[in-house]
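Note that this complex is displayed minus one protein chain, with the remaining chains in position.
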Amino acid sequence: MKRTLSKVIYNRGISPSYHLLGLRWEGRIDPGQFFMLRPWSFDRFDPLLNRPFGVYRVFEGGIEILYKVVGRGTRIMTGLKEGDEVILIGPLGRGFPFMEGWEEVSIVSGGVGIAPFYHLIQWIREKGSFPALSLYHGGRGEEDLVGIEEFERAGVTVNIATERGTRGYRGLISDLFKRDLEKGKVRPSAVLSCGPKGMLKEVALICRERGIPCYVSLDRMMGCGIGTCLGCVVRTKGGYQRVCMEGPVFESEEIVWEEL
Amino acid sequence: MKRTLSKVIYNRGISPSYHLLGLRWEGRIDPGQFFMLRPWSFDRFDPLLNRPFGVYRVFEGGIEILYKVVGRGTRIMTGLKEGDEVILIGPLGRGFPFMEGWEEVSIVSGGVGIAPFYHLIQWIREKGSFPALSLYHGGRGEEDLVGIEEFERAGVTVNIATERGTRGYRGLISDLFKRDLEKGKVRPSAVLSCGPKGMLKEVALICRERGIPCYVSLDRMMGCGIGTCLGCVVRTKGGYQRVCMEGPVFESEEIVWEEL
Amino acid sequence: MGGTVDLSVDIGGMRLRNPVMTASGTCGYGEELAPYMDLRRLGAIVVKGLSLKPRPGNPPPRMTEVPSGLINSIGLQNIGVEAFVRDKLPSLMDLGVPVIANIFGEDVEEYCLLARRLDGSGVAAIELNISCPNVKKGGMEFGRIPEEAHDLVREVRRATGLPIITKLSPNVRDIKEMAMAVEEAGTDAISLINTIPAMAIDVERRRPRLSSIIGGLSGPAIRPIAVRMVWEAYQAVKVPIIGVGGIMGASDALEFVIAGACAVQIGTATFIDPAVCEKVLKGIEEYMDRHGIRRFVDLIGSLEVS
Partner (left out) sequence: MGGTVDLSVDIGGMRLRNPVMTASGTCGYGEELAPYMDLRRLGAIVVKGLSLKPRPGNPPPRMTEVPSGLINSIGLQNIGVEAFVRDKLPSLMDLGVPVIANIFGEDVEEYCLLARRLDGSGVAAIELNISCPNVKKGGMEFGRIPEEAHDLVREVRRATGLPIITKLSPNVRDIKEMAMAVEEAGTDAISLINTIPAMAIDVERRRPRLSSIIGGLSGPAIRPIAVRMVWEAYQAVKVPIIGVGGIMGASDALEFVIAGACAVQIGTATFIDPAVCEKVLKGIEEYMDRHGIRRFVDLIGSLEVS
């Protein structure tokens, strides 16, 4: 029987809209899996639904969630404090694959889409694999560049793009990634991506043109997170699939992008 | 135009279920008047309604509310912290009368029903009147005896009853009050009362039998607090009256007690 | 306010300065709200439901809270049409805002008498609350049966020259059918929805929470139902529709407008924030500014459904 309760260890802002939440947890988690979290008590029904969050970091006895405040749920979440009990269901879904033959892996992320990848890198390292790792991370501006030092410290080549041009390449991260591919600066065996829909589409297209295997983590509104509500489906070549069960990570070629 | 916003100055527990909440406020408040308070943001609708609270103490630039945790709303209220913005509507309703000729006034309160009386005493003193004041306060046990030292310090004769007999008279406060009346220990010109329904009824009856003017503050579920919803009515000899507008304090002889 | 965008709207011959009204039964006769907002900012004021004779209303408890909602059974307590016209209407009219009188009766005659009495009284329109049992016809509400609603509206139409707004009950099989029936009978506008019959029980005492057992549910809980009904009615009729039900802010009001309402009424939200109507109005203006919409009427029914 899976546990569905946890306790807050810490909750702190690291920038005006990004926060880190530490929660008690023990057990195996694959990178890219997620949890359903209820950041308010069970007996208040507005907002009604739990919210899905990936895992940023796993540590002894707990997990850390990197979250961005985008609406009511995440705003309420900033009020959590040490010792608060929360409903936490997971780990859920299928995470990112990692194959033995991969020599170079590129990660392309936008905004809070960076969240699942720090754990991924932790996990790859723990497996004893050391492929070349590059992160392409984009955001509007400085405010979306949280945590990238940690990637650098972990030995990942970090490339930045900001739409306002306040740091790194001025423009979209997918454009920078494409340019580097064209220049031969990166030659990934596979691409892993998480971020806004438009970016994912772009990355999928770039990879398709070059025949690079690409895996994307999709963000959908979720009713249950455990496969019962059928609310989170995405159109794939094999019909509707549940993002919470068959995903959130899909091979990009499986997705019917026009309908996303 | 009346203001409808305020800020939390402090919020602290003084016993497991009693708390004090300080809120920014300026302006005149009659003792026994109340405010409608929304201890959570306007954009969360469960619970939906604001909650009515009396004023325990008025200080420079603010008011203090003494509240008891009884349900969801008051539980959420304990989470308020300094600087939080709250909807605060008031002061509302008609408070306790105080007449020039009164030489001795008895207050009978039960549980959190003590709340409006500290302010009343502050107010009487400020007016420069010094009638003999006695407080008859009852509760289940020690836990319901918050704040009584402050009454003692203010020169009020304090009489206590607890149902479990942990302090003072063992039993109901109305019984103690009746006994003291019979003994002639108190000879009030008027009685002011606030507390559970059963106690109020009892006090009203005691006063009726002796022809002592008695004023009771009624506790009703309130939709609006400002007289528009007609949800808070109480049956009086003159028909239904709104507790939020014509009350919350009524002359006890006006109330049709059988229907309360 | 209203400087850059045109918020005005026509409803059955009434010209409103803006589309935000109070909902009947939630603003008394206006005066209670006056300390909290400038009533002259309102598009119209809809007053508490009026009957021929004063009514004491139901015994308490009359109200209970449920998730994102409120159940009430006030029992249509009111001072009666005579006292209203004599004591309340004059000062309300001084505000210069159209006053809409919400009325209800126990049979068709009562409605007609009320409508006639109000004709020439100064009210700008009457709103028929048809969620009342027709005591002469077995006690089923007028608002549940298209034929009964039709006949009622037709008779009231004959009785008065005032614009008629018929307020529909959600308690129907098909709101389109109802809307068409009252349109056919000559209503000038439709407002919807009234509260939804609902019930809550105190399980510890095994007793209903309201003295009347069943009451009417209002508040955000019913909004998605109300928006759906406005959208359905909008497909079916040409008369203007006024959206009511769970509006707490500008974005909620805009849902109704985009679904097809040309104005909105705000009820339960005024209990939480008596100045909410002003905020909604301001929010609509900001939205129009942001989206470059100059005329409010261009928003009505602007839902894109392809």
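A few comments on the model shown:
So that you can tell them apart, the chains are marked A, B and C in the order they are listed, and the count of residues begins at 1 in each.
Everything that follows uses one rule, which is that contacts are C-beta pairs under 8 Å (C-beta built on N, C-alpha and C of every residue); 3 or more make two chains touch, one makes a residue touch a chain.
As the structure is a computational prediction, the values presented were derived from the model and not from experiment.
Among C:Val153, C:Leu217 or C:Leu281, only C:Leu217 touches the chain that is left out of the view. Of the listed residues A:Ala132, A:Leu172, A:Leu205 or A:Val233, the one in contact with the hidden chain in the full complex is A:Val233.
The residue touching the chain not shown here, chosen from C:Ala44, C:Ala198 or C:Leu281, is C:Ala198. Across C:Pro67, C:Gly80 or C:Gly186, the residue that sits in touch with the chain not pictured is C:Pro67. Summarising the interface, chain A meets the missing chain with residues 1-2, 4, 38, 42-43, 45-50, 87, 89, 220-221, 223-235, 239-240, 245, 259.
Mapped onto chain C, the interface with the missing chain covers residues 66-69, 71, 140, 144-145, 171-174, 196-201, 203, 205-208, 213-214, 217, 219-225, 227-228, 231, 246, 251, 254-255, 258-259, 287, 302-305. Residue-level contact of chain B with the missing chain is found at 45-46.
Simple rule for what comes next: only the chains that are shown with their structure count from here on.
Across every pairing of chains, the maximum count of C-beta contacts belongs to B-C.
The most distant chain from chain C is A, comparing centres defined as mean Cα coordinates.
Centroids of chain A and chain C (each the mean of its C-alpha atoms) stand 47 Å apart.
Our note on geometry: chain A versus chain B, Cα centroid distance of 53 Å, whole angstroms.
A straight line joining the Cα centres of chain B and chain C is 36 Å long. Residue positions of chain B with contacts to 2 or more other chains are 43, 45-47. Of all residues in chain C, those that touch two or more other chains are 67-68, 220.
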